[in-house]
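Have a look at this one.
A protein chain is absent from this complex, but the other protein chains hold their places.
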Amino acid sequence: MDEDKIDKIIEEHRTDKSELIPILQDVQAEYNWLPQDTLRYIAKRLQVPLTDVFGIATFYKSFSLKPRGKHLVRVCLGTACHVRGGPRILETAERILGIKTGETTEDYKFTLESVNCLGCCALGPVMVVDNEYYGKLPPTKVEKVLHKYGYTSLSSGKGGET
Amino acid sequence: MNRRKIKSPSDLEKLRQEILAKRDPKKPRIAICAGTGCLALGARKVITTFKEELKKCGLENEVEIRETGCPGFCEKGTIVVIYPEGIYYLQVQPGDVPEIVEKTLVEKKHVERLLYTDPTTNEKAIHEDEIPFYKHQMRLLIGNNIKVDPKNIDDYIALGGYRALAKALSEMTQEEVIEEVKRANLRGRGGGGFPAGRKWETTRNAPGEPKYVIVNCDEGDPGAFMNRALMEGNPHSVIEGLIIGAYAIGSHEGFIYVRDEYPLAVENTGIALEQAREYGLLGRDIMGSGFDFDVKIFRGAGAFISGESSALMSSLEGKVGAPKPKYVHTSIKGLWNKPSNLNNVETWANIPLIINKGARWFTSIGTEGSKGTKIFALVGKVNNTGLVEVPFGITLREIIYNIGGGIPNNKKFKAVQTGGPSGGCIPERFIDTAVDFDELTKLGSMMGSGGMIVMDEDTCMVDVARYFIDFLVDESCGRCVPCREGLERMSEILNDICEGRGKEGDIELLEELSAVMKDTSMCGLGRTAPNPVLTTIHYFRDEYDAHIKEKKCPAHVCKALIEYYIDAEKCTGCLACLKACPEGAIAGEKEKVHVINREKCSKCGICYDTCKFGAVIIS
Partner (left out) sequence: MKKMTINGMVVQVEDHWTILEACRFYGMDIPTLCYREGLSPGGICRLCVVEIGKGERTKLVTSCNYPVEDGLVVRTHTKRVIRARKMLVELLLARCPSSKTLQDLAAKMGVQRVRFKVKDEKCILCGLCVRMCEEQMGAKAIGFAGRGKERRVTPPFDIKSDVCRNCGACMYICPVCQLRCQGPEPPGVVCGACLNVEPVCLQDNDDVMCYLDTCGWCYKMKKR
């Protein structure tokens, strides 16, 4: 953990404890996850009880307390995508990457998550990789999309438990 | 870009004239939708290809390219409109670009295959107002999206933007603004339908300073994306409304809460706020009126429940975004226990219209109890999916058939789900119901934020109820017993029913749980969670009975209750399904009938989709 980096983020938010959530978002953007020592440090600097920081970090789906892969793969499971086969895309991605939803591949290249509606409902099923959206995605194209981000059949397999 | 501060309403008009003077209405312009939807279909490549192509033809100074907000016809993205003629191209791919440049820009001819084609008459529509999807809408709020680049405030001003703010600040008192909004009878568009004017008045009259105004863009209903289109496509329409509201209520600090899953909305809103500040439309002494006001953006972090008013305010305070178990309205004690007015994106976007054109005009649209227009996200089993803006009072049939183009593949319409996880399923026999807050509530559903999911004969209604409950189990904050425990148990029962383990008494137990959840849950999520279950039980009891008593799924959806097999008569032995099957469950040789191994079959349905001969049967 780089204390200076975190100090900078906290100061950008005026060391204001009501900005705890944006601070956590910025720290996660920096490290790609929220390591335990960063949370302890933030609690100390902001003078917020550690239980509160932990409570917030575990309440929201976008925060990860485990290291995540280089590429974040998210499959939408909103109603419109569900009706158009969203779960099948998720199953396909699980099978290709060899991990379950919420897990990271052993080589830390990919993390697979599900999202509850991305707002592209007319284009279901939708998959997002690192903020690039893929709409009207047939299950057969999932592997091709993952190839773009460096997927090879050697990438699959579970990893990412701390 | 150098922007000078606008010091008065006449200054604004002067600026508007200056902007218009620099724009030649006859100059060709290519408007390409750069909303999240079209981007997901490859709009970025279309845009770069257009830029390259224009350069190649030496036209980059003669033709303007404008990346615009989402006009809502997402089914047919990427959308490209050529001005000044207004030629409307659909489903544009990068490969189409050279032809468009050559034929339409240079030769002034249409590229026929990119125009909208009526599925029955085969007639082509050239302009937006000829396309049935748009023709029957009343696009007061979303109509401008295709005309503005959300990253350029000048586009919004050119169309008359911020005129309402000028009027409010210079010609109306705070009370007059509130009166106008009250007279317009604008009801909240986020789901509650509470009269906005009354909420404003309560906040204004509540004791305590400072007062806050908040935009709720935490649109979490699966299937709803109206707020996304407005916030990322034309953020100024919302910001203008917010500033007017802040003035009326007496607030100097505002927040725009955008969910984390809408990064483009966060980006475009940020740019819009910066540009508004540059013009002096935010900050101190707005337009020389003496009124100070500024806005901060707050990003959500992935929790549906944080869209509930008190939960959202909790998030803003740096606490967990879960509802507060209090019985005082947030208008009186909200953010940091101060009077806070929270409204949905669409509610705020209606304000400039009301101020510009007056409450009388606004009330001429809609029904007795519901005035104005509403944007719906029409999705599911319907031909034209996308955002539709219609006046209240239009019927479900008109939305689904005239605008939506009916059900694809000649399937039969079964039900339409409105209101997301808080709403309910409305069956076919009510399809001529006029859409308005009270009518939908009478049928056991609710307006909600505007999600409208169309379902056909291939949709299992028990599976729909199960889907919504499973969604809510994941999103419940978990504080109160009825919601947390009740939802989990409902999920157990519904999953049992869908997997063939339903038993007598399950429906009655679901109904009993529903009653208690409605009565005792701490917040709206728990109180309205039973709606999808209750409406599907009420209107589709036969499907529940089939699942429980006969262990059958009439719509052939619930995996545990269906079997896939291959019809020997129809099978041509083409090996297509065999190759496609991810489980290797199909056995067969070329030109010999294929057989599905039940043990290995995961019922994913890929073979059914692959077979061109209709030989795969589901029973």
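Think of it as A and B in the order they're written, each chain with its own count starting at 1.
The working rule: contacts are C-beta pairs under 8 Å (C-beta built on N, C-alpha and C of every residue); 3 or more make two chains touch, one makes a residue touch a chain.
Note that the coordinates shown come from a computational prediction; the quantities given were computed from them, not determined experimentally.
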*Which one touches the absent chain: B:His252, B:Arg479, B:His538 or B:Lys552?*
B:Arg479
*Hidden partner chain, touching residue among A:Ile10, A:Val53 or A:Cys120*: A:Val53
*For the chain left off this view, which of B:Asp129, B:Glu512, B:Asp542 or B:Asp567 is in contact with it?*
B:Glu512
*In the whole complex, what residues of chain B lie against the chain that is missing from view?*
303, 305, 320, 322, 325-327, 473-482, 484-489, 492, 505, 509, 512-513, 515-516, 519-522
*Quickly run down the residues of chain A that touch the omitted chain.*
36, 39, 49-55, 58-59
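By definition in this document, only the chains that are shown with their structure count from here on.
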*Report the residues of chain A in contact with chain B in the complex, numbered from low to high.*
16-22, 24-25, 48, 52, 55-56, 59-63, 77-83, 85, 88, 91-92, 95, 115-124, 126, 131, 133-136, 139
*asked:* Applying the document's contact rule, which stretches of chain B touch chain A when the two form their complex?
replied: 36-37, 39-41, 74-75, 77, 219-225, 228, 260-263, 298-304, 315-322, 377, 379-381, 385-386, 417, 420, 451, 453, 455, 459, 467-468, 471, 474-475, 477, 582, 604-606
